[in-house]
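This view holds just a subset of the chains, kept in their places.
Chain IDs A and B follow the sequence of writing; residue 1 opens each chain.
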């Protein structure tokens, strides 16, 4: 009995240690369920591919059901043109935004293509660099999907 | 001496704790060798690209040698057409299946394209959603290869 109570104490000490030493990403791994998070990278200026990606995002959301999923789409390079306010897929992107998808355009690409937010769909967000976003989100444990 | 024997006990307690708290993926990381697991995503309906992917899978298997590797191919979107029973790469896919590759078609795509298992190569498997499969496998520590 005495020994067991000491062990319990050790275990409590160990738990405190784990929480203190492990970074956020590792602590997330130690939770019973992995958080569903997916980053879609889009670099193609191709309505057919965009339609597939927009379908993929709907399928992902429906596929995980009650688990829920956090979805981000980041567009850079030629892919950014599909986020313009006159994009052939603008209605589908508006639907994705309404559905809770975070849609981000790369500001590096915006500058290179001399695009301003006034040229783009009004509800989208911006990241300083699409490629930095892709790396950072993977570091944080997001799944990466290059459609 | 007495103190050291207590420390050994603490260490044993800590090890039990790690096994209890860390999920399967984190425990796998704690083993000396990382398990080789690779998920190939194929969304293109293009025999040349499929031939490259099928070569890649052979190269991956040969490249790891005695370490071994678990390989899964998941096809969705237009890529699924290459898994039909009349596919131009059907013999190579049959070889991959014989070699132990798990080949999965996305049921969402099957439904959207009005395809039934009778239209497909007989030995393949199915997953409810290709994009969910891509996210989940990455969560479980599989490498992701978008060829």
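In this text, a contact is a pair of C-beta atoms (placed from the backbone, for glycine too) under 8 Å apart; a residue touches a chain by one contact, two chains touch by 3 or more.
Everything quoted here is computed from the prediction, not taken from an experiment.
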{"item": "Copy count of the single sequence across the entire complex, 2 present", "value": "3"}
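The rule is short, and it goes like this: only the chains that are shown with their structure count from here on.
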{"item": "Centre-of-Cα separation between chain B and chain A, whole angstrom", "value": "21"}
{"item": "Partner chain A, residues of chain B touching it in the complex", "value": "9-10, 13-14, 16-18, 21-23, 25-26, 41, 43, 76-78, 108, 112, 128-132, 134-135, 138-139, 144, 146"}
{"item": "Footprint of chain B on chain A - complex, ascending", "value": "3, 6-7, 10-11, 13-15, 18, 26, 29-32, 34, 36, 38, 52, 55-57, 59-60, 62-64, 69, 141, 143-147"}
